[in-house]
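All protein chains but one are shown in place.
Up next is chain A:
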Amino acid sequence: MVVMSDILVQGVQMLLVLLLAPLLTGFVRKMKARLVRRQGASIFQPYRDLLRLLRKEVVLADNASWLFRVTPYVTFAAIWVAAALVPTFATGLLFNWTADLIAIVALLGSARFFLALAGMDVGTSFGGIGSSREVMIAALAEPAMLLFVFCIALVAGSTQLSTVANFMASSYVGLRVSLGMAMIALIMVALAENARIPVDNPATHLELTMVHEAMVLEYSGRHLAMIEFGAFLKLLLYISLIACVFLPWKIAVFGTGPSSYAIGAVAYLVKLAAAGFFLALFETATAKMRVFRIPQFLGAALMLGLLGTLLLFVSKSF
């Protein structure tokens, strides 16, 4: 019976991220449009886009290999697993012993690896330039992300997300400058990884600046739908990660019954909406930076992570 309810809650979590991801992206787009006084598409538009793409025929290049065809599914699966592991409304779920931060970083890394390979597979110049830029960003974002992981692991004494979230929700944490730095570093990495505005603008097709779009230019039909869905999920994943590590208020602890799960779910929705709103606000307020500035931007994130880790040794030293 207990096992059944465990499986049920974990299943709800997996479905929840799947259902909410397009809604979140739609919400951010709507907010961006409203902030610049446009009407904007409905917040359910991403669902319609996905359905439309799923109905369309796939056009493949003649020299596309099997790698090109499996990549959308591999990427989507890896990102979905990673997103389902991050605690959203409750900690201590069935598969939470696998929800290790390093494992999540590795899952996202392998998704990106396949996408970069597929970008070069057909042999067009756009795919190549997109892949090379994506890998450049990843090579800088990943160390920053790992330093954030180290910083959190030193504070909470674990890299397991449930334990981290429970620790952060407790009163042992206090006010620490390292955590603030780690949070800013994580937000910068999240902006870079999700191709948001100061790093990349997925709404344009300008060859001077496009990164992610150039890489997936050759995809169509259901393959493109899978890749787009993966991108939506990735945004949700990073926001949930920020929410569960730094704002774990009202998150349900394992085995406390359905009512606290419901409260946790409502709190999670509120956090998502707030994060989406602030993302939209930030994106309308800043300009896209040049590609050659990105290493400096991510270098700052790396520096913040490293500094946060260093400062921890001072606060822990007595």
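Descriptive notes on the structure:
The rule is short, and it goes like this: a contact is a pair of C-beta atoms (placed from the backbone, for glycine too) under 8 Å apart; a residue touches a chain by one contact, two chains touch by 3 or more; residues count from 1.
Here is the rule we go by: contacts and distances are computed from a predicted model.
A chain of the complex is left out here; the name its UniProt entry carries, from "Hydrogenase-4 component E", "Multiple sugar transport system permease protein", "Nitrogenase" or "Acyl-CoA dehydrogenase family protein", is "Hydrogenase-4 component E".
Touching the chain that is not shown, out of A:Thr25, A:Thr75 or A:Ser178: A:Ser178 (per the contact rule at the top). Considering A:Val81, A:Leu117 or A:Ala300, the position touching the chain not shown turns out to be A:Ala300 (whole complex). Here one chain is not drawn; of A:Val70, A:Ala139, A:Val266 or A:Leu310, the residue touching it is A:Leu310.
In the full complex, the hidden chain is touched by chain A at residues 172, 174-178, 180-181, 295-296, 299-300, 303-304, 306-307, 310-311, 313-315, 317-318.
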